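Report on the structure given below.
Other chains of the complex are left out, but the ones given are in their true place.
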Amino acid sequence: ETSITELEERIDMLEREMIDAQSASQRVDRVRFKPSTPSGELVSADGRSTTQLKGRIHMDITSTDDQFKYDGSKDVDNGSVVEGYETVNLRRLRLGVEGKFAQVWEYELQMDFAENEVDLKDALVAYRAIPNNRITFGFQKYAFGLESTNSSAHNMFLERSALDQFAPDRNVGIEWRYAPGKVNFRAGASILADDFIDGGEVEGAVANFRITSPVYQSNSQLVHLGASALYNHFNDDNQESRYRARPDHKWGERMVNTGKFDSKSEINYGVEAAYQYRNLLVMGEYVGSMIDRIDGDSVNLGGFNVQAAYTFTGESWTYRARNGGFRAVSPDNPISQGGWGAFEVAARYSYIDLNSADADPMKDIKGGEQTTMVVGLNWYLEHNLKAQFNYVHAEAKYQDVQTAINADKFDTSSYQFRMAYYF
Amino acid sequence: ETSITELEERIDMLEREMIDAQSASQRVDRVRFKPSTPSGELVSADGRSTTQLKGRIHMDITSTDDQFKYDGSKDVDNGSVVEGYETVNLRRLRLGVEGKFAQVWEYELQMDFAENEVDLKDALVAYRAIPNNRITFGFQKYAFGLESTNSSAHNMFLERSALDQFAPDRNVGIEWRYAPGKVNFRAGASILADDFIDGGEVEGAVANFRITSPVYQSNSQLVHLGASALYNHFNDDNQESRYRARPDHKWGERMVNTGKFDSKSEINYGVEAAYQYRNLLVMGEYVGSMIDRIDGDSVNLGGFNVQAAYTFTGESWTYRARNGGFRAVSPDNPISQGGWGAFEVAARYSYIDLNSADADPMKDIKGGEQTTMVVGLNWYLEHNLKAQFNYVHAEAKYQDVQTAINADKFDTSSYQFRMAYYF
């Protein structure tokens, strides 16, 4: 008959193998889902490589009033009135792949296919071996200001305010991010090439930075402060600036517009602040632009915005120290769990001044001033599915830049609806 | 020496852990392949989230005879003869992602890249919490008729018949599907916006429904009946209709064409029937269109088709009650298992009448009549790989709409070959 010792040895062996078997599922190439998102990630056994599909769909229905379209000429009478209309569109249809390789490298490739066109958004590789640091190379977005830096998936309103035009364009370059806890610093250097994608010529160079910090943070409150700047240097055969903006909706006509004017370089700078008290979030920023003309004169443009969201259902926006920005609320009681999701009201006031007086009145920049007011209702059905309603009222004023008299005024309104989904 | 009781306890523990270990593979995020398709699905541990890549490639070689191209004017002499030619193309090159999130939601994103252009096909989110119901939101296809509703991956012939033009366009809207077993009901409401994708204006609204039922079903036989209708309402500044058709192949010229004419609204309606006896499938449908002109007069257009497939090798098409349609055969002896796949002959006769007489002969619609005959041979190499050969003969007749005399006739033929693959 078998001895107890023999049995014991076999049980010892089984117990060791069981430990191996139990941990085996952690040691194979596998799939990993985050509870909140529908897109699974492939993860290698050693954790050094990952692959994940990413997507974002923004589908809009917009109704707009008659509105004035201004071409930036000195004479407002050259503008035209465009009749109001209803439109239905895809604002964003992004599809991409991102992941990690060789442990210390990340990669992102994302394209937008909205309007049935291809529009590259990100094509970058990032080096992450140094703790708290990330250095990205490639075609990418550069940090500037609060609303512009925050992902379009997590903005309060359908469109960013007109200040967004002061932020750097996506382009090929390098960005360094240093985020050692309480401070977030990003600095970039990129090539200016407006039609980069079509084999466009290099038109200049851009340097930019943004520094932010959650200067005060308690269980219920947060104060965020930040500053940004960029320097655009134009090549000799491309010395030209233009600033212009739509009335806070993509399908609106441009009501303020400096037209093209000669310039050697631009410095844009901004300050930003945010205050969060539980389910209330208030944010504001100011941006200025100093443009150096060829004859040495300066053009000064700028603007500000203030916005706030109050989430009825009690959820809070999530502060992301890593990005110096906020992530929209995730509903405590989503539709999928029998709830009604989260509801939020939001409002934004923004002002932009594209006028600038010159010693020589012939060289005045007369882009106009625009104020917009947006009132929004956000319904978060699920973590990654929301519906947004915006009412926008915009007013543009054009006046004699020297005397500030004889102002012409035009206003317009629009109603916008979006269904937004991402994975 | 160790007691037997101690050993027993250790074995008890091992047995419990073994049960856990055995079921563990079912409780982790994982990959799931269906036996028939090459594309794996990512599935979360809780089964609430999935992600899967989907694709479809249709590669065609076509040879076409000289043919008549008609522009819809009153005078056939304005048409032109286009010389026959050979062409090789991608008819469909679709790539997409679909899946599930938060258990009760599904999502689909699919684009077509054929002809090196981007063409959105589906961008939708579906709510599935209520048993037998599915409510979809977004850019999608709407149900109408048998051939038009069935997926292009599972049609008998390379192209749908000319009746397809009476079905609603893909657009942004809502569709409700109720499928409690023996009845399939779908009803939709969508926005009419012809160039939706380019930020196009809203041009009207569409309501549609389709109801089908397998009224008789035995082991060897199936009878399917159905009815569909749609109502197109045009906005005041977009009161215009046009119906036209190619001779059942994508690269052919349009031989029937009403040209654009004023209209306030359209009602299209259809009835359909299918009979299946083992490896024989016969289908037919009739569609009519009543168009309401601005002065209150009516335009009446319509047509029908009858088609049948007989699978030599004995396989049957699969009825999908969920969609009210048929799935093409899957070969019992695919190439990969040393067989020769499945072979099938098919034929379709279709007729469309785009003439309509008016009280005022000046307002006659003279789009012409077209009959087409398609003979096909389908070779199913694998579940998801097939080759299709079609011979199409089309004949168009143009006559005085009031008197039905003085008919002009033109005919043309084409040979078409397709390699079709999907994952």
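By written order: A and B. Residues from 1 in each chain.
Please note the rule applied: a contact is a pair of C-beta atoms (placed from the backbone, for glycine too) under 8 Å apart; a residue touches a chain by one contact, two chains touch by 3 or more.
Source: prediction; values computed, not measured.
For this homomeric complex the structure file specifies 3 copies in total, of which 2 are displayed in place.
In the analysis below, only the chains that are shown with their structure count from here on.
If you lay the C-alpha trace of chain A over that of chain B, the rotation comes to 120 degrees, to the nearest 5. Of all residues in chain B, those touching chain A in their complex are 1-2, 4, 7, 10-11, 14, 17-18, 20-21, 24-25, 28-31, 42-45, 49-51, 53, 97, 99-105, 107, 109, 111, 117-120, 123, 125, 127, 129, 137-139, 171-172, 191, 193, 196-202. Here chain A touches chain B in the complex through residues 4-5, 7-8, 11, 14-15, 18, 21-22, 25, 30-33, 37-40, 42, 53, 55, 57, 59, 61, 85-90, 93, 95, 113-118, 251, 334-337, 382-385, 419, 421, 423, going by the rule given at the top.
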